[in-house]
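This is the structure, below, for whatever I ask next.
Every protein chain except one is present and positioned as in the full complex.
Now for chain A:
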Amino acid sequence: MPHHAEQLLHPPLGFGLGLRIPHYEAILESRPAVDWFEVLSENYMVPGGKPRHYLDRIRENYPIVMHGVSLSIGSSDPLNRDYLKQLKTLTDQIEPRWISDHLCWTGVDSTNLHDLMPLPYTEEALQHVVDRVSAVQDILGCRLLLENVSSYVTYKHSEMSEWDFLREVAQRADSLLLLDINNIYVSSFNHGFDPVEYIDAIPVNRVQQFHLAGHRNQGGCIIDTHDEPVIDRVWELYEHAVRRFGAVSTMIERDDNIPPLEELLAELDRARHIAKQALTQIADA
């Protein structure tokens, strides 16, 4: 059954940041002009202590979305029911606006790499992932957002492009998408494709959230490290994405080499400014 955009997507939240431990106190004290925070689900799947204490106080003042790294939706192992139970429990407690994880696999034979591994873009993998996304959405009772990951290898037996695979998963499993603009750029550099072609192939009515991040360019290859500011080329792609997808909830994702909150707020202001300009130009056109 075809859906209309307004039926699929949650209302946009504006401009957010990933919630990181070094900023807990500053957020509570200064109440920064951030529209929402994204939390790493696994960091709060603990019985108690500091992270849960601060999250409970921060979510009194800010909308929260949950972002996971361990769902391993593409693994050929059975779905991890314990993990899903924990995720569901946390969801009931935190009441996030939505839940995301990555279109990847993170381990097999019950061993975890704790890294986001790329899938082969085959019909077999597609069907496997679609079945599992449907099962997870049934358990969680909501549409999952799937995020594109950065990758460093290309499989010989892939039968379609990454963007075709991403689009097919979302449409067949009726899920939503978290587009990481930096990851698109990193993979386009590493594999030599056109990032604009990628963005233009993604259905407008499925994109709920954007990630923006930095990376390390090691010459022949870009490593997705999330420990640097967003680069200009990624800002340009972001502007292109806003023109295509509209006012999508956008956040800066910094996982390492975490700067003072003010620096991330300045980066977030740049996102606000770029999005506003792009949307104004569309409106005027």
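Please note the rule applied: a residue touches a chain if its C-beta (ideal position, glycine included) is under 8 Å from a C-beta of that chain, and two chains touch if they have at least 3 such contacts; residues count from 1.
By definition in this document, contacts and distances are computed from a predicted model.
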Using the UniProt record as the reference, specify the protein name of the hidden chain from among "Imidazole glycerol phosphate synthase subunit HisF", "Conserved domain protein", "Selenate ABC transporter substrate-binding protein" or "RNA polymerase subunit sigma-24". "Conserved domain protein"
Which of these, A:113, A:204 or A:266, touches the one chain of the complex that we don't see? A:113
Which of these, A:19, A:103, A:125 or A:251, touches the one chain of the complex that we don't see? A:125
Across the whole complex, the chain not displayed is touched by chain A residues 42, 45-53, 70, 72, 74-76, 80, 83, 105-115, 117, 119-120, 122, 124-125, 128, 152-157, 220-221, 223
